[in-house]
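Scroll down for the structure; my scribbles are underneath it.
For this view, one protein chain was removed and the others were kept in their places.
Right after this comes subunit A.
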Amino acid sequence: MRLSEVTVGNKVKVNAISGNRHLLSRLIGVGLAEGALLQIVQNEKGQPVLFYCRDSVIALSEKDCKKIEVEEAGE
């Protein structure tokens, strides 16, 4: 499942991210590394996806969310 497809309130774990070096290091810098736990707080069509990740709310563009492979994570 891709991050762009996750609905509000769900918790997911990051499995893999595809992208160039610049994107990867920017994402790691804001807390998105392999294994990171995310909780989606807003996912509206045409808007960046908003999620909690490591104490912070992060906004990430729709197209970059498509590059992030996630799986559902329980409590």
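The rule is simple: a residue touches a chain if its C-beta (ideal position, glycine included) is under 8 Å from a C-beta of that chain, and two chains touch if they have at least 3 such contacts; residues count from 1.
Criterion: contacts and distances are computed from a predicted model.
UniProt lists the omitted chain of the complex under the protein name "Ferrous iron transport protein B" (options: "Na+/proline symporter", "Ferrous iron transport protein B", "Sugar ABC transporter substrate-binding protein" or "PPM-type phosphatase domain-containing protein").
With the whole complex as reference, residues 9, 16-17, 20-36, 39, 41-42, 44-48, 50, 52-64 of subunit A touch the missing chain.
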